[in-house]
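Just one protein chain is left out here, and the rest sit where they should.
Labels run A and B following the written order; every chain starts at residue 1.
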Amino acid sequence: MAEFFHMGGYGLYVWGSYGVVAVFLALELIFLARRKQALLERLTALREMEEDKS
Amino acid sequence: MAIHWTKYSAPSAFYPMAGRSLPWLAAGTLLLTAVGVYMGLFSAPTDYKQGEAYRIMFIHVPAAWMSMWLYIVMAAYAGLGLVYNTRMAHMLAAATAPTGAIFAFLALWTGAFWGRPMWGAWWVWDARLTSELILFFLYLGVMALRAAIDDRQRADRASALLALVGVVNVPIIYFSVKWWNTLHQGATIDFSGSKMDRSMLWPMLILTVAFWLYSFVTIFLRARCEILERERHAEWVGELLDNRG
Partner (left out) sequence: MKPRQKRFALVAIGLVALAGAGTLVVNAMRSNLVFFFSPSDVMEGKAPHNKAFRLGGLVEAGSVQRQADGLTVHFVVTDMKKSVPVAYKGILPDMFSEGQGAVAQGRMGADGTFTASEVLAKHDEKYMPPEVADALERAGKDPSKGQHPGGQPGGMPSGMQNGGA
């Protein structure tokens, strides 16, 4: 297992690549999910306000 | 089977279609990423020259391909939006840019982490690396231009124009290693075939499809947000919000 993480001496470079790719792709998905959630809440609140007025 | 593509140029039709496809696209992304990473890190053999360091290629090449492909997709939507003046095309162009920018950044990042141990440098100003960096800046420019203009229609048109002008950079990136002396090696896969062992080719191709499916997921998610924002006064959006309870 230690040998696997060592990557023949290139561990820093291999894991530095795979790790950053994984973090960026996961973060993009998380931000998008949160954007959608916040948007739905904001739009629902706006609509309720408009309906109260009319 | 005839698919009526024009049907989905209506945001009210695109929104539910994207929603229905998302679980399948997400499942495909997860599955192929798991298979591709497993093959790339475990079952692919060590390279005869580069040792284990070449495994960076399995994500570097798909990220670089996606950064170029998504730019073409974005420019195509931008062109459609300009010519036919359809809102959906502009929304899709806007939804494509951030994912493309991320892949361009990741191509540069993984390239640096591959170049340092193999070439002896994190970065060099050769034609391939420089043109990919320009691609990254073009994505940022398109996004900044859109964000800078408050009027939606003008923002759409201005950023579409920049996206279209920038598309000349894509063939420059692709052919840079043929046209000029570069430190970056030539294409492993071109129209004449591949200069890679099959056991190494498969993980790279599988991860390319995985990144492509991932792009569909993020672009559909972002396009759905764009639709909700822009079409919030449409009747169907109101109904959708009411049904949320």
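Convention: a residue touches a chain if its C-beta (ideal position, glycine included) is under 8 Å from a C-beta of that chain, and two chains touch if they have at least 3 such contacts.
Note that the structure is a prediction, hence the values are computed from the model and not measured.
Asks: When the whole complex is taken into account, which chains on show are touched by the absent chain?
Replies: Result: the unshown chain touches B.
Asks: One chain isn't shown here. Among B:22, B:76 or B:134, which residue touches it?
Replies: Only one listed residue reaches the unshown chain, and that is B:134.
Asks: Given the full complex, what residues of chain B touch the hidden partner chain?
Replies: 45-50, 54, 57, 117-121, 124-127, 130-131, 133-134, 137-138, 140-141, 144-145, 147-150, 177-183, 185-188, 190, 192-197, 199-200
To be clear about the criterion, only the chains that are shown with their structure count from here on.
Asks: Take the average of all CA coordinates in chain A, do the same for chain B, and state the distance between these two points in whole angstrom.
Replies: Using C-alpha averages as centres, the distance is 16 Å.
Asks: What part of chain B is in contact with chain A in the complex they form?
Replies: Of all residues in chain B, those touching chain A are 37, 41, 46, 51-53, 55-56, 59-60, 63, 98-99, 102, 105-106, 109-110, 113-114, 116-117, 214, 217-218, 221-222, 224-225, 228-229, 232, 237-238, 241-242, 244.
Asks: Which residues of chain A touch chain B once you look at their complex with the stated criterion?
Replies: Chain A reaches chain B through residues 4, 7-10, 13-14, 16-18, 20-21, 24-25, 28-29, 32-33, 35-36, 39-40, 43-44, 46-47.
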